[in-house]
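This is the structure I want to talk about, given as structure tokens.
Taken from a larger complex, these chains appear in their original positions, while the remainder are omitted.
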Amino acid sequence: MANFKGHALPGSFFLLFGLWWSVKYPLTYLSRTVKKNGQRKKCYQCPDVIEGAVKASFALIGMLAEQFVPDGPHLHLFSGSDHKWEKLMNWQHTTMYLFYGLSGVVDILTFIRGVKVPLGLDRLMLSVAVFVEGFLFYYHVHGRPELDKHIHSLLLIAVFAGAFSILMEVFQRDNLVLELFRASLTILQGSWFWQIGFVLFPPWGGPAWDETDESNIMFITMCFFWHYAVAVLIIAVNYTLAYCCIQRCKSRNNGEIQLGLGVRNQKCDKSSCAALLNGSDEE
Amino acid sequence: MANFKGHALPGSFFLLFGLWWSVKYPLTYLSRTVKKNGQRKKCYQCPDVIEGAVKASFALIGMLAEQFVPDGPHLHLFSGSDHKWEKLMNWQHTTMYLFYGLSGVVDILTFIRGVKVPLGLDRLMLSVAVFVEGFLFYYHVHGRPELDKHIHSLLLIAVFAGAFSILMEVFQRDNLVLELFRASLTILQGSWFWQIGFVLFPPWGGPAWDETDESNIMFITMCFFWHYAVAVLIIAVNYTLAYCCIQRCKSRNNGEIQLGLGVRNQKCDKSSCAALLNGSDEE
């Protein structure tokens, strides 16, 4: 959907996931020593399955929206009468959502008990989904005005950086630094989709941006990195909130102090060594 | 051979290998704990040698086909009389097959007993073969119509992604996630060769595609990723079949349950640590 809503929808999906990850991963990391008993694992797999289901649902919503908006293709791909393709833009967007849907399904399968999906496959599939989005956008903007091209090419920085970062997670699972980096790039992608919507399709009317003005392009470049600075700040705030929350939780229970060190020593056992070798974590 | 058969032949080779790998690697991975005795290794090297031999044979068939089709160069490279090169297209395809042949030979040598090829060399040589294919295609499509260029440049995504993925396997041998990724990209490459054949050289005649139409290019881009989605589904189905097959096999023998965990713990011994250091696995 080449309109404001068509950018606000995926933007909101990415923002929600980025914000969720920016809370989830610090909590998981900081709480590792607090609950060391066996129940932890069961309790922690539940959100992962739900996360996969939400991802798959978002993808389904996106696909349906792209297909069944009033000016959508309604699942028609080729019009036999005029011998031409129908609404290829919407079909390309549907394809992007499709791969996020596949990634959601792999997430669910990975964390459901009884199914033996090799660990790391969920990250690979997510990385592939992001790469597919990147390649489709790369070929997508051919022949558009300069500002339109530029604003999408900036998006590609966030997309490909995210795709490579997730690919690293296949081999370095449970690395908090990579997980926070992924969260920050996802927030950036989400907020940038909204920005694209505001620039190319101003929702409250108003004069459109001059798409050939060089200074607009210079501003947009800079604006992209301001979005990232804000994303970094959001991550920092959420990390701090998670830290305070865990600290309060600890002081109620037994008052352990060496939280950080504990996590690190805990990691140096055999199973985490195996995790490195297999590109997977203990289960 | 710039015709339908010249694309169907390599396409079939890649499809066969991709499908074989999508069965072989899940079976190897899932059956590791089942047969833990010494015979495993001997028994498992046999298919590797045969695989290498089949690869080398396919490469030889490809080379002979490119040289001795009626309009082929018949091993003549330079025509002295008109001072020009003979059928360079066919020679370039021959070169591509040549490197897959070398890779097949290295495979055979790696798994034959008594020969001491450093482990990892088989993956490096396969990666080099895929890179050579990629570079030759990259320079190959110079000066062709837009659609022809584009459809081959999409192939390059599969080729270079595959080449990098195989290069990773030099250092992370026996990583199932990488092996499945390789299988999926090989299936993609195979099916895309068939697609190229159908688009550029429609086998049952019919009207040719308009090679300058922008919407054809947009459709082809999307179609490429649909092929990949299908490849991912095939991998998923074959993995499930392998899982069921191994489960039935296990329930007949002694009914071990902790299959997945067993594999992971087994990996954390000294020799697999050495494997990481050497970029090679235990033999």
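In order of appearance the chains are A and B, and numbering begins at 1 in each one.
Heads up, the rule we're going with is that a residue touches a chain if its C-beta (ideal position, glycine included) is under 8 Å from a C-beta of that chain, and two chains touch if they have at least 3 such contacts.
Bear in mind that the values here come from a model prediction, so they are computed numbers and not experimental data.
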Identical copies making up the whole complex, of which 2 are given, total 4
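Operating definition for what follows: only the chains that are shown with their structure count from here on.
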Subunit A turns onto subunit B (C-alpha superposition, degrees, nearest 5) by 90
In whole angstrom, the CA-centroid distance of subunit A from subunit B equals 30
Residue positions on subunit B within touch of subunit A in the complex are 29-30, 157, 172, 175-177, 180-181, 214-219, 221-222, 225-226, 228-229, 232, 243, 259-261, 264-265, 267-268, 272-273, 275-276
Listed in rising order, the residues of subunit A that touch subunit B in the complex are 84-85, 88, 91-92, 95, 98-99, 102, 116, 118, 120-121, 124-125, 128, 132, 135-136, 139, 142-143, 170-171, 270-271, 273-274, 276-280, 282-283
